[in-house]
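Please read the structure below before turning to the comments.
Heads up, this is only part of the complex; the chains shown haven't been moved.
Going in written order, the chains are labelled A and B, and every chain counts its residues from 1.
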């Protein structure tokens, strides 16, 4: 359950303050000369994105490549990589060891496993998405050669600076567009391109909504408004509008694949909150750690990365 | 890709106007005495739901059980079942054989497979969801013994009767609540309960949006508004509010699991539409067949069925 994909598969491992965070990519085509600068720049996008809205944790995020490469070229064998968790301050969290932070996964992990790594959210920390950025960057490189581009942006976000002053946090929406996917990708029934995207996006922490094309707005339209008329554009069949977001019957129609992902606000607040501890006693907490006010800026590269992985997987299945 | 689930697995088969529609359920616990009346009543919900808003196609929908049962009791082996497509009028569709209906899967299936069953939507027809109702009914029976209930309802829908007069169609939203799921179900990372639900719901035709808890509305909230405070309610730890929809970190927290699914309007319109045919020529179509004005009433039992399947699967994985 820590693996995503059918052919291009990423298995991730790591807790926020364990020894390392990393992943194993299985099914990556061989003879690909990895663009390490691009991978680093994607990791940097994740980091610099965090400027004003982000936490103060400083990790060098230096990737160590463990396998699957010969002189930087993929062998077709599993590509394992990891990043050490160097800047650990578990003592920041010790006070929270026995307390269930509201809307965090502390309580649910403990219910599931009977144990949890209480240091910074453990396996449920946003830090565990780092391997997704790495795998996504490789997927993007593969798609680049097919002239497929993936571009996401924040289209809605609360007022982060005000929230910071109030010790509060904000959520928002990321919109993503996959350009250049040919018609005919995706599988019918239980392997729809839209279903795979939905599954992937809901793997990100804090995601609570996903819609394709006009999404929820389609629920209010009439068929005559919502339908995408087919037209012949210089010999190529396409649609005049794109309410469907490039997917019909779960399969791409050649138009841009467009979707939106809703993120709830980060649950770690600087302002005091009421909660209960392990013993079931009511208590108050103030989360002092180094936390983002808003996950949206860093979510952009994550949404792109997962979209790239889903798209490469559909390409390889095809 | 025609299989859903990890332990409790449904594989479906069938085209709208082929010989039969059916499924194979693998991983159903043994020694369960199937409640055939309940299964029939669920199929009936799907049918009678279609009264005013639905198509005129009349199928007896008589299930034939092919395997996996001894005197109505499950053996633990695959349960295969089918329903014959008796009321076939493929000639209704012959006129559409070479035409791509707007916002249908005609074009995308042909791009993917180089061939498509043009009779009534083929594999992309809503009729192919019938096996989901059967598997869902069995899943509900399993959950009933654990006091887990699944109830969905239409919470938003266009004006169907007006649309019918105009030769148009409408979409809407189905909300679903899973009551009684214990805390600790679902998997971390890529197997989140929310991700499995999203995946399953996007398998339904016409689904374009999915949200858990307050969903997209959370994107506009502050953390202090969105967080669910833990409380001790008579010795049991629960949350005072349920903005998270019963899921935190992808794992159930013991509160009701609540989600909403957005359906676009049915794309088959009685009113004339412009499109192109296989040769790329512009043409006009009027879809005369027997079609629903709105898929929502019948979608309710489908949403419940898939939710039941995902929940049983999480239970068995646990």
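In the analysis below, a residue touches a chain if its C-beta (ideal position, glycine included) is under 8 Å from a C-beta of that chain, and two chains touch if they have at least 3 such contacts.
Quick caveat, the model's predicted, so the values are computed rather than measured.
Here 2 copies of the chain are placed, and the complete complex recorded in this file has 4 of them.
The rule we apply is simple: only the chains that are shown with their structure count from here on.
When the CA atoms of chain A are superposed on chain B, the rotation angle comes to 180 degrees, reported as a multiple of 5.
Centroids of chain A and chain B (each the mean of its C-alpha atoms) stand 26 Å apart. On the side of chain A, the complex with chain B involves touching residues 1-4, 12, 100, 102-105, 107-109, 111-113, 123-124, 128, 156, 158, 163, 166, 168-173, 182-192, 194-196, 198-203, 205, 207-216, 218-232, 235, 237, 239, 243-245, 247-254, 262-269, 271, 273-276, 280-282, 317.
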